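Note that one protein chain of the assembly has been removed; the remaining protein chains are unaltered in position.
Entry: chain A
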Amino acid sequence: MKVINVKDISKTYQYYKKQEGIRGSLKNLIHKEILSKEAVRNLSFSIEKGDMVGFIGMNGAGKTTTLKMLSGILKPTSGEVDVLGYNPFDKKNDFLKRISMVMGSRSQLWLDIPAIEAFALNKEIYGIEEKQYKDTLDELVELLNVGQLINTQVRRLSLGERMKMELILSLLHSPEIIFLDEPTIGLDVVSQNVIRKMLKAYNQKHNITIILTSHNLDDIETVCSKLMIIDSGQLMFNGQLEDFIQKQTSTKILRIKCSRDPARIKAVMGEHRVEILSEDNERMNVKVSKESVMQLTNILMSECMNDIKDISIEEADMQEIICNLYI
């Protein structure tokens, strides 16, 4: 079942050209040159119920703008958006009760007050039944392992703990779709992992649709099954994450630990088309085409047996794939 259907949406901002210096500012008072920027261009896609979609792109690519149009904060300049059968921008209460949004750089918590109080406020705002509220809260507290922290003043919580509270706050009303805009920004690795695991578990149990933007590709790799890549406001890829990795990677990485001077290994490899990514006396990372990786490994194993301590074949990582895509 499709829960999000987007047809040809664009978003154009207008802004003023700011001129330099005091003279420029005075000039601006009299005459402002209006410029416009197309943040999103003719975007079309649809998302199924329960999908976990990673939405990536460079800064200013249009990710956040798209999320804001999907949630109803911003009105598209043109095109049609249908989310759960509603036009998001109408911001009907029935619609708002079925979605949620978390922004990594913005908080909905009250600094001087424990998070539990903010949860209780959302209970009133969303009209959540007492039993449902208690059950959901218990479940989320357990999933994120935050226990007593919900009774601690928010200002005394770490950044990671605060983000966990933001997540609880945004899931209390059991939304069907949640938009997450860089939820792991600035967090330590452990917190990132807890949040990723929690999102996955919550999706599996409640079939919630998750749309997540992140610059941290680990987020996307661990949480998402689908991928959308946006660049300069346009979709560059839209499909299964696996397909993307398969399609984009024609190479694999061979990691070799050497037991002595790697000169001989290098000599053997020299006969094949490889690219040495990094090397020192103890280890080498080599990029090899998918087709020849097995053959090369075999040759190395038989001819340089004594020079090699360990050897492994790995997929090129997302980071690299994405970088290649943009270059």
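Basically, a residue touches a chain if its C-beta (ideal position, glycine included) is under 8 Å from a C-beta of that chain, and two chains touch if they have at least 3 such contacts; residues count from 1.
The rule we apply is simple: contacts and distances are computed from a predicted model.
Asks: Would you kindly match the missing chain to its UniProt protein name, picking from "Probable sugar-binding periplasmic protein", "Sensor histidine kinase", "5-oxoprolinase" or "ABC transporter permease"?
Replies: Options "Probable sugar-binding periplasmic protein", "Sensor histidine kinase", "5-oxoprolinase" or "ABC transporter permease" considered; the missing chain's recorded name is "ABC transporter permease".
Asks: Using the document's definition of touch, tell me which of A:41, A:97, A:197 or A:255 contacts the absent chain.
Replies: A:97
Asks: Out of A:45, A:86, A:126 or A:237, point to the residue that touches the absent chain in the complete complex.
Replies: Considering all chains, including the one not shown, the answer is A:126.
Asks: Using the touch definition up top, pick the residue from A:39, A:115 or A:211 that touches the left-out chain.
Replies: Only one of A:39, A:115 or A:211 touches the chain omitted from view, namely A:39.
Asks: Determine and list the chain A residues touching the chain excluded from the picture.
Replies: Residues touching the hidden chain, for chain A, are 13-14, 39, 64-65, 68, 71-75, 77, 89, 91, 93-94, 96-97, 99-101, 103, 106-108, 110, 112-113, 117, 120-121, 124-127.
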